[in-house]
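My questions will all concern the structure given below.
Missing here is one protein chain; the remaining ones are kept as they sit in the complex.
We just call them A, B and C in the order they show up, numbering each chain from 1.
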Amino acid sequence: MADLETFRTQTQGWLEVNAPKSLAGLPLAPDGGNWGGRRAHFDPPEMKPWLERMAERGWTAPTWPREYGGGGLETDQAKVLREELSRLRMPSPLTGFGLTMIGPTLLRYGNEEQKREHIPKICRGEIRWCQGYSEPGAGSDLASLQTRAERDGDDFIVTGTKVWTSYADLSDWIFVLVRTDPRAKKQEGITFLLIDMDAPGVSVSPILLISGKSPFSETRFEQVRVPVRNVIGEIDGGWTVAKALLGHERSMIADAFGGGAGQRKGRGGSPLADLARRYLGNGSGRLNDAVLRDEIARCELDERAFHLTVQRARDAAKAGHQPGAESSLFKVYATELNKRRTELAVRIAGPQGLGWEGPGFEAEEIDRTRQWLRARGNSIEGGTSEIQLNIIAKRVLGLPD
Amino acid sequence: MADLETFRTQTQGWLEVNAPKSLAGLPLAPDGGNWGGRRAHFDPPEMKPWLERMAERGWTAPTWPREYGGGGLETDQAKVLREELSRLRMPSPLTGFGLTMIGPTLLRYGNEEQKREHIPKICRGEIRWCQGYSEPGAGSDLASLQTRAERDGDDFIVTGTKVWTSYADLSDWIFVLVRTDPRAKKQEGITFLLIDMDAPGVSVSPILLISGKSPFSETRFEQVRVPVRNVIGEIDGGWTVAKALLGHERSMIADAFGGGAGQRKGRGGSPLADLARRYLGNGSGRLNDAVLRDEIARCELDERAFHLTVQRARDAAKAGHQPGAESSLFKVYATELNKRRTELAVRIAGPQGLGWEGPGFEAEEIDRTRQWLRARGNSIEGGTSEIQLNIIAKRVLGLPD
Amino acid sequence: MQLVLTEDQELLAKTVADFAKERSPVSRVRALRDNRDPDGFSRALWREMAELGWVGIPFPESVGGADLGLAELVLVLEGLGRKLAPEPFLSGVLLGGQALLLGGSPAQQEKWLPKLVEGEWWVSLAYQERSSRYDLRCVATRAEPAGTGWCLNGEKIQVLDAHTADLILVTARTSGEERDAAGITLFAIQRGAAGLRLERQHRVDSRSASLVFLDGVTAGVDDIIGSEGEGGDLMERVVDRATVGLCAEMLGSMSEAFERTLTYLKQREQFGVPIGSFQSLKHRAAQQFIEIELCRSAVMAAARAVDADEDDAAKLVSLAKARCSDAAILVANESVQMHGGIGMTDEHEIGFYLKRARAAELSFGDAAFHRDRWARLSEY
Partner (left out) sequence: MQLVLTEDQELLAKTVADFAKERSPVSRVRALRDNRDPDGFSRALWREMAELGWVGIPFPESVGGADLGLAELVLVLEGLGRKLAPEPFLSGVLLGGQALLLGGSPAQQEKWLPKLVEGEWWVSLAYQERSSRYDLRCVATRAEPAGTGWCLNGEKIQVLDAHTADLILVTARTSGEERDAAGITLFAIQRGAAGLRLERQHRVDSRSASLVFLDGVTAGVDDIIGSEGEGGDLMERVVDRATVGLCAEMLGSMSEAFERTLTYLKQREQFGVPIGSFQSLKHRAAQQFIEIELCRSAVMAAARAVDADEDDAAKLVSLAKARCSDAAILVANESVQMHGGIGMTDEHEIGFYLKRARAAELSFGDAAFHRDRWARLSEY
């Protein structure tokens, strides 16, 4: 405890000197911070020294081992660091799938050589990673993947297509699942591979969504040569690695929907009611349209009840309880609710809810239209609502297959 | 055509003489007319001569063969008879499961002896029939029945229990499905049997529903001796007979929901709105509660759209088209709508919607409560809503198993 | 606000669950109904609950209570709600008891609350009228000045547990028109008072309720609970607390109905497989699970907000009641449907849950009423 206070004092001292004051309270870009990489774009420029100083101390990945460039901190120390950063309102120096996804996977499943090669670069933000799991036609049935890797000496020759690779156009390396044994049962014969996006035969094309531009791409591999040493885990044993990573991803998504939503929304304000006031007016203090008013209240009640449930899960965790069944509903409920909310907002706007581009529509009207369209994907990506309900029925309620 | 006009004139003449004028326009009892049987109750007493005169001409079953007591009429003659009866507003002289269910089954599957024994009695209303299909624990899976019949010389010894036997307490004979070969596959080894309710070992106890009294009973068979000549169709081949009868029953139910509802409800009136006016008042010509008003409108729209669909099916049939896919929705939609409507009525009544018995509740309030409770069964009896949706998905939409 | 049970609260919840399971099966509710029990609940069981300290939970130690709050009381009501126990927590501890606690003078509290907490004395609250629906300010019963006191005339409906009550609290209008917010006064009328007549009602949920007729009942200054003409605000606070209690009952009964249905889905076979393996039933079950979990959060939050007298306590009460009403009806309807034919028979217990769900929905305001209240409190 005394040590922890010492650590806090030291951290405060270090941050006092090293944290660029100009970054304090910086509103982060919509895609949420500095993603690093070979083509890193530091905005504002002070992000660069901030990243370098933090990386030098290993504090871009505070709890990872020091030997690979992490901070080697204990959990409680990392908490102190977070608290101090938060107190100074400093933005995170680095984010991305390296830190959140492939890094932890390498630490668990990578061999010594792989860790030494990749983790330090992740910690320093030198390499930006993306994920290649989904394929055209696979959907929820991830293991039905078709991208194949054929052995040729010390290399694999990879051919196939991955979809929904977020930010593939901005990434340096990709981790993918490939089929190395086409005769094996579906979930066997899959291998987890790391591929340099600069390798000949890799091409990336953007995916346009119904809502417009998106961070998603389709990534094609045409006879791409990948050294066998880039296999993580066993050859033909990639499903184990993938499942672990996927579990990690799903809990991140649940956190994002639960935690993010919970933090973002306080008690104040009724954005939908404000919107309705604008489009419908309110006589004598009440919205003019009693039916829409009821729908708005319904939506707000659902939202509040959901946030209370997130809080309940968090309070239970803080009190040292095992995660309860309630967390299984976060993803499906948050996404379905977001779909309803964005639809309701468009309906409140009425004919002005149909804007795609100006003129005649305000920027915020056009945003609203696109948010509604984009939200339709919430219940598909990261495990469809149907899959979520299956999981609740099976794992929580114990209903038979 | 000339013959048909002659028939009409003759019919008019006969009805002029034989139809008791006192019965014209008679509002039928809730269970819908004269059911006949050993314990027949004629109310008003003129129903008795009306039945006897009609039966004598075979006009209780106008299209059945004359040799078994039917009227031997052609379809267009039967239509003329219906028209003339309707013109005079005469009630049907006889109704019941003999005419609607077991009679047609006997005509199709019975042997000569069986027809001669049972059909004339059905036509004369001497024997009232009930149906013993469902069993405790069978539900939608009718073929899983457990009632067994063991061969003993020229008899079967029947043991088991049937549930949901409507009006069993008032019936003289019952037609049942029994298992005659317990080793056969589920739908084989079932036999269709006729049993005299007066036979030793048959006992009937009423089923109380959540809504109160009901016409349903549980009928128990304890070592009941039934002659083998009472088998309809083949021994162990009863499923064929049952399916035919069941198809007949389902189309009757669909007709009842489609036709009945379609005829009963015209364009006029908004009973739910009237109710709301009573419980909530309406200021300035509008119901005071805009949200309930919206729900009432929703319910009325659904009802009207449903009735238009029934009309569409009927108009298509009249125009000589094959029945369209739309008739597959009648049962599920009508019952689900009735559930919603009765629930809404109770909610409109508010706290006064909770009446079970007086005092403090009006008779119509208590009826409303019980109608809501009774309506819950609509989506279970006669093929659950789930079964109906399965059927639509499979037969209409062609979705795979 | 912490949405997690303390160790003491967990212990209490467990004690109630065990008690309810052993001492209060649903068959007891059926017997009370079928025997047309004049009390409508078990006085003996009530005394036991009082001895266990449950009746006294929300009352101060000075009258023998535990000086705890709704956070604890909802655990008792949820546990008893699971088995549809009809003991008079709602009428006595919440409606009547909270009116005495929030509005009563020290002398009134000293006189009545100790007996109430001991489980030897019952109080009931008569506030609902034929045309009032869910509007607490809609009071037609009038109290006219008469001598040094008042003379009450009017009729109240569905007064829970009035037949067993030693004291009936009655709202009456001492000024203003039928729907005015001000001018409502709460009077305490003794059992057997001249001009007071009760008639037992039979509701669909068979919970004990009565018509209360006031035909020239006289009341003195000492019989007023709270201040003359300010009973409207008092009623709103009292009914908010009772609403939280009712929501807890609903949470308990919907949880139990759902669990019974889940068990049925796992056991019941059709076409050679358990019906719980059919995906559409699975998804519907998962949806119900979600709704129940959200209700649990809402009930916990409402209880804690009222206990802490938080600014948005009233909103959270409406949140809880709106969501519990919708969820209770959903779960009850689905439970009967998934049980199939036997669910429609009076012999099976699931129908009791359906009836109770409806009665609870239509008490203290239905979901639409509370959404309207939420919007009003949110100023839109």
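The criterion applied here is as follows: a contact is a pair of C-beta atoms (placed from the backbone, for glycine too) under 8 Å apart; a residue touches a chain by one contact, two chains touch by 3 or more.
Quick caveat: nothing in here was measured; it's all calculated off a predicted structure.
Colleague: Thinking of the complex as a whole, which visible chains are touched by the chain that is not shown?
Modeller: A, B, C
Colleague: Tell me which of B:A2, B:V17, B:A319 or B:A363 is the one touching the absent chain.
Modeller: The missing chain is touched by B:A319.
Colleague: Touching the hidden chain in the complete assembly: which of C:R203, C:K282, C:H339 or C:R371 does that?
Modeller: Touching the chain that is not displayed is residue C:K282.
Colleague: Tell me which stretches of subunit B touch the chain missing from the display.
Modeller: 267, 270, 273, 276-277, 282, 285-287, 293-294, 296-298, 300-302, 304-306, 308-309, 311-312, 315-316, 318-319, 321, 325-326, 329, 332-333, 386, 388-390, 392-394, 396-401
Colleague: Take the complete complex as the reference. Which residues in subunit A touch the chain that isn't displayed?
Modeller: Touching the missing chain: residues 134, 136-137, 139-141, 144, 163-164, 207-210, 212, 279-280, 289, 291-292, 339, 343, 346-347, 350-361, 369, 372-373, 376-377, 379-381, 384-386, 389.
Colleague: Residue by residue, what part of subunit C touches the chain that was omitted?
Modeller: With respect to the unshown chain, the touching residues of subunit C are 278-280, 282-283.
Quick note on the criterion: only the chains that are shown with their structure count from here on.
Colleague: Taking each chain's centre as the mean of its CA atoms, how far is subunit A from subunit C in angstrom?
Modeller: Distance between chain centres, rounded to whole Å: 45 Å.
Colleague: Would you give the residues of subunit C that are in contact with at least 2 other chains, written as numbers and ranges?
Modeller: Counting only residues that touch two or more other chains, subunit C contributes 281, 368, 371-372.
Colleague: Mark out which residues of subunit A touch at least two other chains, giving numbers and ranges.
Modeller: Counting only residues that touch two or more other chains, subunit A contributes 294.
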